[in-house]
Each structure stands twice: as structure tokens, then as C-alpha cells.
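Removed from the display is one protein chain of the complex; every other protein chain stays in position.
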Amino acid sequence: MTQTPHISVKDLNVHIGDNHLLKNININIPDKSVTSIIGPSGCGKTTLLKSFNRLLDDIPGVNISGSVLVDGENIYNAQAEVTHIRKKMGLLAQRPFPLPMSIYDNIAYGPRIHGTKSKKELNELVQHYLQAVGLWEEVKNRLNGSATALSIGQQQRLCLARGLAVEPEIILGDESTSALDPISTKTIEDLLIKLKENYTIVLVTHILRQARRVSDYIIFVYMGQIIEFGPTEEVLLNPKEELTKEYVKGFIS
Amino acid sequence: MRKRKLEEAIFKALMIVSTVLVGLSLFLIIGTIVVKGLPFLDWDMISKIPDGGYYFGRSGGMLNAIIGSIYIAGGATLLGMFISLPVSIYLNVYLKKANHFARFAKLSFDVLFGIPSIVYGAFAFSLMVYLGVRASLLGGVIAVTLLVIPIMVRTLDEVIVHVPKELKEATLSLGATRWEMAKIYFRQIRAGVLTAVLLAFGRGVGDVAAVMFTAGFSDNIPVSLHEPAATLPLAIFFQLGSPIPEVQGRAYASALILTIVILIIVVFSTLLTNKRRKKS
Partner (left out) sequence: MKIRLIKDKVIGTGMLTFSILAVSMVLLIGIGLYWRSLPILQHHSIWELISSSTWRPLKGEFGFLSFIMGTLWVTGMSIAIAVPLCLLVAIYLSEYAPIRFKNFFLPLVNILAGIPPVIYGVWGVFFIVPLVQHYIAPSFVDFSTGFTVLSGGIVLAVMIFPLIVSIIVEVLQTIPKELKEASLSLGATKWETIKKVILKKAMPGIIAAIVLAISRAFGETIAVLMVCGNVPISPKSIFDPAYPLPALLANNFGEMMSVPLYDAALMFSAFSLFVIILIFNIISRVILQKIEVKNA
């Protein structure tokens, strides 16, 4: 790997109650590229993803050890400010979840809480990010309408724009296309590929073809452990580990 | 085999009879109140205050009690919401799910919910003696506020628990603080807040035991917090005790008014709850 890592995980262990969900995770996630986390359901993919922006903190009985460095700063450090860490990372969830407000306010929400007050600036931001996700033409006449009135595919793009509007450096996607139709899926995938010029993108997916289409690197997780990590073609076409081979061939699901 | 089938048939018949009985009780109650109250119901009942000699069967109405009830229940609901909303948001949004204080608090509100209104009445009365407040509108509002807080907290709690967790993740991922997230939650549960208001108001309007010693009774519409105030249920109770048929009839008519108000509130809040359940 030639690039400097954007997120680097060191000896990360996550327990919830008696379950050891993530075991000794060590990984460096490359800057300005798409990395996909693949693996069978229940293997810890989503847990790994959520450990990056501390969304695990609220789970009852959770115990996290080790460190996650983002831009060299350990986010699990006691002095780390959690809202600041989360602002750096946009999350694109499984199902789109618009905030209970208008389309405009959904995008403007993030910039507003982080201090942008000027109406003119906000207008520009809203237009800019809606254009970035290709939604502007579709919604420019009903910016004050409710966000829940949009189609699911449109809602997911809105959520992406909402995440981008807080100017993150990293985009985390948690099976972000699993609720979408094939056309919307394609739109989101194309967007992600375009966005990697400026952002580091980490995706969780259980669709191998999707991982192949969009990602530069692949992490294969099995039973809470990282089995293999490498460039997409290598992991998918020429895996080194036996488990990866079986998973890629479809023997483990 | 026949015996087993027979046993099932008998119990099934018993179940249907019980269901009919329980359902019937509602219609019997409403039917009784309507049949007895309707002949005595007229416009004066809800537009006039009692004239001199009203309690001996002369003219007048129950406007003082209707207004009194609205003041007390409305004031208590407002005050109760002012306390309950921050409490339930704090317990559910600020605190983590497994937090010991949150769990202890929820148990406490469940228990408070089961404390009968007469105990709230007695406690509020002691409190008033301690503070030097006489039986008045203010006293009634204090007593009923104590009574409705657990109702509101529990209702809001139920609503907030059903907010999808994605809302929390979506808001937190944007770098929101807990308070900023709480504001988003508030938008999401507005309908639930209305349900809590309706339930608390309904309970406040209908309760007697809490206001009996705390609000006093008066034939006039209170114009300040320190004046005694009549309430509809207490007026029903007093009038029913009268030996004069005309006054008793008015008790039935007042009961009918109260029943209609409560029915409207219950039906409306049920519809709201159903709508919310369907959406989530």
C-alpha cells in the first residue's frame, strides 16, 4: 500500500456482554479510496464499521479496547470529543432515514448545528450538495416539502447529501443499497466511485459483485476476525486464505 | 376424546360469555348515563352558573364546575408537560439504555402511576398546609399535576421507545450533541406528545379524590389562583347526594356532560395511537 492510511485500527477488541464480537483487529484503511468489508452475516462487519465513529458507545454492556486512529488521533482517547469525531465521518445507513423536516432543512441541519448561520451560504450549500448527489433537478421545486414524500432511492441520495454537507473526510456505508431497487443502487454506486476522489470510503456489503464493482480494497471478516485484506482483484480472484476462497466461491454464506 | 372436546367447548362458551359481559358493561354504563341524564340536559346546564337556590331545584347551571375543571385539568396538564417532557427525553435520549438511574426512574414512574389519587390528594393537602396555601384553584392544580406526571412520563416513554434507532444514528453521525438530537426527537414524537396531553387532561378532568380537599368548591367561576374552584366530578358527587329529584337529575345531566367529554378525548387519543402504530 503506497498511500498513507486514513483510519488505522490497533488491537481493537469489542465485547458485548459475553460475546466477543471483534477479535484483535489490526488494519490500515487507505486514504481516498473505496474499501469494502465483506463477510457472512453476523461476522462483525457492521460492528467494525460502527466502531469507526463510536456508534457502539450506546449499546448496553459494550466493552471496547484497543485504539482507532483517525488522522493520527485516537478516537477512543478519553479527551477525544465525540461530536467532532462523528462530524468527520458521514454515515449512510441501511435504510434511508430522513430527519422529520423538509428537504432543505435535512441538508441544512448539519451546517446549521456546526455554526453556519447565513441564509445565502445555506442556500448555496443545499444546492451544491443536492447537485453532488444528482438530486437537485428532481427536488428544486419542492425544497420545503417533507423529505419523507421522496422515493426510497431519492431518500437515500438525500441522506448521502445530508452527510456530505457537514464536510466529512470519510464516508461509512452500512449496506447502503440493500433497501434500494437496481437503478437506485447503480446511482449510489456511481456516486461513491465519483466521491472517492475527495473522500475515504468504507462500505459494508454482503454482495460480492457490488464489492467488486466499487471497491479498491477488500477486507474479509469471519467470526469477528480479519482473515484477509488486500486490493479487490487479489482478494476476490486470487485469495491467499482457505476461508476467503470458500467464501468467494459461495461455500460459506 | 369426547371429554376433551367437551371441556374445550364449555370453556370456549364461558370465554364468549365473559367477553360479552365485559363488552356489555361499557354499554350499560354509557347507556345508563345517557338515559338518565338526557332528559335533564339543557343549554342552561352548560351556560350558566348556579343561581341562589340552585341546590333546592331552582334555575342555573354548572358552568362554574365546567370552567373549574378545565382550569384545573388544563393547568395541571401544562405544568405536568413542562416537567414530564424533559424527564422522558432525558431518560431515553440523554441516558444510555442500560443506565441504572434510567431503569430505576422508569420503575418509580410505574409505581407512582399506581398510587391512587386519594393519596395524591392527601399529600398535596399536607403540602398546602405546610406552604400555607388554602383550598383553591392553585391547590387543585398542584394536586392534579402530581397525579398526571407519571401518566405523561409513561406515555411519552412508550412513544420515544418506538422511535427507530436509525434516527439516533443519523443525527449522531452528523456530529450532533445530545441536546441537538433531543430536539430532533421532539419533532418526531409530536403526535405522541398530543396523546400524553389528552390522556393527562382526561384524567385530570375526571378525578375527584385529588381535588376534593385541595380545590375547595365555589358557585362562582374563579378569577384568581387563590380562589376556590368547583369541578365537574365533585359537583356530580354533591348533587347526587341531594334528596331533591330535580337536583339529582342535574347530577345525571352533569355526568352525561363529563362522559361525553371523556369519550371524545379517549376516542381521539386512541385514533392517534393507532395512526402512530401503523406508521412505525
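Letters A and B mark the chains as written, and numbering starts fresh at 1 in each.
Here is the rule we use: a contact is a pair of C-beta atoms (placed from the backbone, for glycine too) under 8 Å apart; a residue touches a chain by one contact, two chains touch by 3 or more.
None of the values given here were measured: they were computed from a predicted structure.
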{"item": "Among shown chains, those touching the left-out chain", "value": "A, B"}
{"item": "Residue of B:Leu41, B:Leu91 or B:Ala229 touching the missing chain in the full complex", "value": "B:Leu91"}
{"item": "Hidden-chain contact residue, picked from the options B:Ile46, B:Ile70, B:Ile221 or B:Ile262", "value": "B:Ile262"}
{"item": "Identified contact with the non-displayed chain, of B:Leu38, B:Ile115 or B:Leu194", "value": "B:Ile115"}
{"item": "Touch criterion as defined above, residue of B:Ile67, B:Ile184 or B:Ala209 at the omitted chain", "value": "B:Ala209"}
{"item": "Where the missing chain touches subunit B, by residue", "value": "4-5, 7-8, 11-12, 14-16, 18-19, 21-23, 25-26, 28-29, 32-33, 36, 83-84, 86-87, 89-91, 94, 101, 104-105, 107-112, 114-123, 125-127, 146, 149, 153, 177-180, 182, 202, 205-209, 212-213, 233-234, 236-237, 240, 251-252, 255, 258-259, 262-263, 265-267, 270, 274"}
{"item": "Touch residues of subunit A, complete complex, unshown partner", "value": "81, 83-84, 113-115"}
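The definition used in the following text is that only the chains that are shown with their structure count from here on.
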{"item": "Chain centre separation in whole Å, for subunit B relative to subunit A (CA means)", "value": "47"}
{"item": "Residues of subunit A defined as touching subunit B within the complex", "value": "53, 55, 57-61, 83-84, 86-91, 93-95, 97, 99-101, 109-110, 113-114, 159, 162-163, 166, 172"}
{"item": "Subunit A contact footprint on subunit B (complex, rising order)", "value": "96-98, 164, 166-177, 180, 184, 187-188"}
